[in-house]
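With one protein chain removed, the remaining protein chains of the complex are shown where they sit.
Which chain is which? They are A and B, in the order written, and residues in each are numbered from 1.
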Amino acid sequence: MADTVTFTLNDKNVTVPKGWTVMQAAKQAQVDIPHFCWHPGLSVAGVCRFCMVHVQGARKLEIACNLQATEGMIVRTDTPEVKEAHKWGLEFHLINHPLDCPVCDQAGECGLQDFYMQVGKYKSQMTRPKVLKPKAVDLGPRLILDTERCILCSRCVRFEEEVTKTGALGIFDRGDRAIIGTYGEEKIEHNYQENLVDVCPVGAFTSKKFRFKQRVWFLQEKSSICPGCSTGCKIKVHARTDRRTYYRVKPEIDETVNGFWMCDKGRDTIAHLNREHRLPQSQMRIDGKKQTVPTAQALESLRRAIETAGAEETALLVSAHYTVEEYEAFFHYFCDQLGVTKVYQWRAETEDRDSFDGILLRGDENPNTAGLRAAMRRVKGRTVPIKNEIATCVSKKPKVVVALCPEVPFTSPWFQEDLKQLAGISHVSLWTCRYEATEVAGITSWIPMKGFAEKTGHFLNYEGAKRELQEAFPSATAEALSVVEAVQQMAAIATITTETATL
Amino acid sequence: METFARDLREKIQSELTRYETPRSAILPILHLIQDHCEWIQPMHVEGLEREFGLSRVHVQEVATFYSMYRLEPCKPFRILFCDNLVCAMMGAEGVMDKIRSHMASFPTDKCPFSLQGVPCLGVCDGAPAMLVNKERHLRVNRDNVDAILASYK
Partner (left out) sequence: MEFTKILTRFENIPNSRALATYEKHGGYEAAKKALTQTREEIITLVKDSGLRGRGGAGFPTGLKWSFVPKTADTVYLLCNNDEGEPGTFKDRYILELSPHMLIEGMIIAAHAIGAKKAYIYTRCEFYDEIRWMNEAIAEAYQAGYLGKNLFGTNVQVDLDHYIGAGAYICGEETGLISSLEGKKGQPKLKPPFPAISGYLGKPTIVNNTETLAAVPWIITHGAAAHRAMGTEKSPGTKLFCVSGPVKKPGVFERPLGYPLKKLIFEDAGGMLDGKQLKAVIPGGASAPVLLPAEIETLTLDYEAIAAAGSMLGSGAVMVIPHDQPMMELLRILVNFFHHESCGQCTPCREGTGWLASVVQGVEEKTATPEDVEKLYQIAVHMEGRTICALSDAAAMPTKAITRKFADELKRSIRGI
């Protein structure tokens, strides 16, 4: 076929679409070509000169990132000449690099360090003083820049030009005096700052939030989906399971939705998962006093309340933070089996749902509006308009309310105010991941829920695309349940109760 | 207050439409500012963005990349002395020493000259060569340099 080319890469036949570079082809073929300035999400700069490959018949080594693969081309990445170029390429990169790895956050995930271990491990020839440049520059609410560590690969400059289109970064001066920075003392304020930390192949850009917090080799990373808005970016959650502590979120490559990036708001979606913010165990208000109870007791009490009040006096208040599978189980149990018909959406009173920042962030701050909507359509037999229905719910004066609380605190600042509206209802059962802001008069029980990174299932994003969650980490609190598990447990209690009654 | 005087403004305006893109005008505009205002100040760079829509990052990149732009206050007479191969072989360092003594003869802060070594000026058949502001002097030597400098008042 004319629209593909086949060439040889280290004796391996590789077929790629016409127009691909050797670098792209090597990625696909899983042949490692070390590089610093090339980034799959940015234009080709070709300046680090590290991705040198040998092309049969060429006068000199070529850079793989700007070399188009052509039919029959014979490329090697492992000749002595290539290895020599790597060794010296690394030496050149390290000449003015401070080599302060022991105090650098990037250590453990640093391109320079990795390649040093791979091709180097030799004593540097460089014995002269290094060029001194500004260190620890405060570049924005989330960013610190160390221009001495910078290897001038220009990835960050290209990111600002091509992705955020702010063009906020430049390279000033020339030669080895060149310095990355903003104009004057200007700060980078946009919502994509931490991508600069991600694209930086060394520790020049570091995250203020993550700075000096944790050595990266202690972290485990697992795939997940950002619950911060309806885009549903694919992410990696980094945590220490031994400490049950979440440290950071990074984007995971997903060509169809978020490409290589995610926004800064999305990076803040893990804080609430840590133990200190969690509802540790189920609680109930008994005789006006809040007490820790076994989850079974809280669920049984709910079950009895529904029985007493009747399904028609029971309402479900549901936020769009849960998975399609959770809604399915929830509605199956409460509506199909128990016969509850009062189902209400719970979301921000005012929201600019259709707004979009042109990159990733959407005004709908719920990860599964589409999933909830579809589930409600099934239950109600009609499509309901998307809006906050808590007032309607209260106006119907239900005796029992089961509330699936919004999970991510910073996208639901209205949460506590809304809760106050439920004060007069005789039994309110909050199913919640978070602990903070749930201390409101009139709540009967609190059931701890798992966070998005602790359960399987999927969200439907703004365009209805399936966004798969996996159980990345065990929950920071052992008692936490997914809605599916909570419903199963409640159904089991119900069965026992029924059996007891028959006896 | 407007950043640029009216005549300078008009010149900047005409440079902006002279080339295929406004960005191409950055180099000529910086020359204009330097000719009018002696040196390029931060307020100029910011004014170019505010009043003419040129990115301050782009302008600052250019201003700092090219060595003939002055980003600091300067003396009335700026000596750019070639210290490259040919001029060096023809005695540039000795002449520059002479210039330094000439400059030292002024009371502190009263010296109207600054001296800077620059790469080849492209007049090696007249080495050693120097520019004083925009005037070129060839075959400058220890004997004639004082007289040349004396003509700048």
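Here is the rule we use: contacts are C-beta pairs under 8 Å (C-beta built on N, C-alpha and C of every residue); 3 or more make two chains touch, one makes a residue touch a chain.
Treat the numbers as computed from the prediction; the structure is a model and nothing was measured.
Colleague: Among B:Val45, B:Ile79, B:Ile99 or B:Leu121, choose the residue that contacts the chain missing from this document, as touch is defined above.
Modeller: Considering all chains, including the one not shown, the answer is B:Leu121.
Colleague: Among A:Lys60, A:Lys289 or A:Arg382, which residue is in contact with the omitted chain in the full complex?
Modeller: Here the residue in touch with the unshown chain is A:Lys60.
Colleague: Pick out which of B:Ser67, B:Ser101 or B:Ser151 touches the chain that's been left out of the picture.
Modeller: Among B:Ser67, B:Ser101 or B:Ser151, only B:Ser67 touches the chain that is not shown.
Colleague: Can you work out which residue in A:Cys48, A:Ile270 or A:Cys335 touches the chain that's missing from view?
Modeller: A:Cys48
Colleague: On chain A, where is the contact patch with the chain that was removed from view?
Modeller: 44-50, 52, 59-61, 66, 68, 84-85, 88-89, 91-93, 95-96, 125-126, 128-129, 131, 151-152, 154, 171, 173-178
Colleague: To test your reading of the contact rule: which positions on chain B touch the chain that is missing from view?
Modeller: Where chain B meets the chain not shown: residues 18-28, 30-31, 58, 61-62, 65-69, 80, 83-86, 88-90, 118-125, 127, 131, 134-136.
The rule is simple: only the chains that are shown with their structure count from here on.
Colleague: On a C-alpha centroid basis, what's the spacing between chain A and chain B, in Å?
Modeller: Taking the average C-alpha coordinate of chain A and of chain B, the gap between them is 52 Å.
Colleague: Which chain A residues qualify as touching chain B in the complex?
Modeller: Within the complex, chain A touches chain B at residues 167-174, 182-184.
Colleague: Please name which positions on chain B make contact with chain A in the complex.
Modeller: Listed in rising order, the residues are 42, 45, 55-58, 60-61, 64-65.
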